[in-house]
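One protein chain is absent from this view; the other protein chains keep their places.
== chain A ==
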Amino acid sequence: MAEILIKNVAKSFGSFKALHSIDLEIADQEFMVLLGASGCGKTTLLRIVAGLETPTQGEVWIGGRRVDHLPPRERGIAMVFQNYAVFPHLTVFENIAFGLRMKKLPQADIDRRVTRTAELMHIEQLLKRYSGQLSGGQRQRVAVARALAMEPDVILMDEPLSNLDALLRLEMRAELKGVLAASKTTTIYVTHDQVEAMSLADRISVMNQGRIVQAATPVEVYRNPAARFVGSFIGNPPMNFIPAMKAGEGKWTVAGITIDGPRAGRDRLDFAIRPEDVDVAPGGLKATARVVEPLGAHTLVTTDIEGAMFRAVLDSDIRVSPGDELSLVPKPDRVRWFDPETTAAV
């Protein structure tokens, strides 16, 4: 059992606040992805859990044990680094065996565990090679095998796929998911790639400027963004936002049409909808098509609604050309509302 508890953790580098009071619970065997743009503090948070960085305040608990004062080696963790950090002076075998030798396991156990993890990561034919004789993808496999061989309670991964080319990344992503699920370890995985996050995570923590904006399942994060930032960061193309004026109790005027909305005590809200959640039908938002990009399965149409950009993903059977006037009807159950001042969902 290795649930992770992060309580009120903050980190400052001089006068720069990298993390503001983070609270996060990660369940045993959960795959948690920390997602955010570069500089949002996700790697700092991971390194605090690993023990490579000391928090300015707060507590870190792993498996019911407070660990924030312990060195990395006493935390029951293993880490995979962005640049792999495969030891260049050791063979692949010795790299994977490194942590096991530190644990002073008998040679027979070491042999068994190295062979097993090497088979798991499909690198059993590389065991005698040195890091300099490996490709990037192979080094990545060695780094993961080295972490897995430790049989840790928690595996921490810092953008492990970001140095691989696109095709290899796709392949490794699926493989990692399978291997980590089978290993039954708790995983924290840092990435800036939302597709990677969506496809791997049990839960995603979306981070922005040193704060966790939302921690929820991938579908929840996608469908019900907790803040405007999440809606615009996740999804490609991102969510559309249109300012709305109060037209009555629970009625809002959005670009000239009236839509049912929340009974908020405000005069203004931001109306939001995903590009794929609109239909072409009469009585909708008046949009002028500007750019039409057929993508095969569907067509991405970039339109203009009252001077603001609005993207719509439409069925590719619908014929649209630039300059056409469209009427886009939002699916009522997919409409979201955000407070323009706090940017939080209403």
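Annotations
Basically, contacts are C-beta pairs under 8 Å (C-beta built on N, C-alpha and C of every residue); 3 or more make two chains touch, one makes a residue touch a chain; residues count from 1.
By our rule, contacts and distances are computed from a predicted model.
The unshown chain of the complex is recorded in UniProt as "Sugar ABC transporter permease", chosen from "Protein glxC", "Cation:proton antiporter subunit C", "Sugar ABC transporter permease" or "Sarcosine oxidase subunit alpha".
When the omitted chain is restored, the residue from A:78, A:180, A:200 or A:326 that touches it is A:78.
Touching the chain that is not shown, out of A:103, A:128 or A:331: A:103 (per the contact rule at the top). Of the candidate positions A:64, A:88 or A:265, contact with the hidden chain is made by A:88.
Where chain A meets the omitted chain, the residues involved are 50-52, 71-73, 77-79, 81-83, 85, 87-89, 98-99, 102-103, 146, 150, 156.
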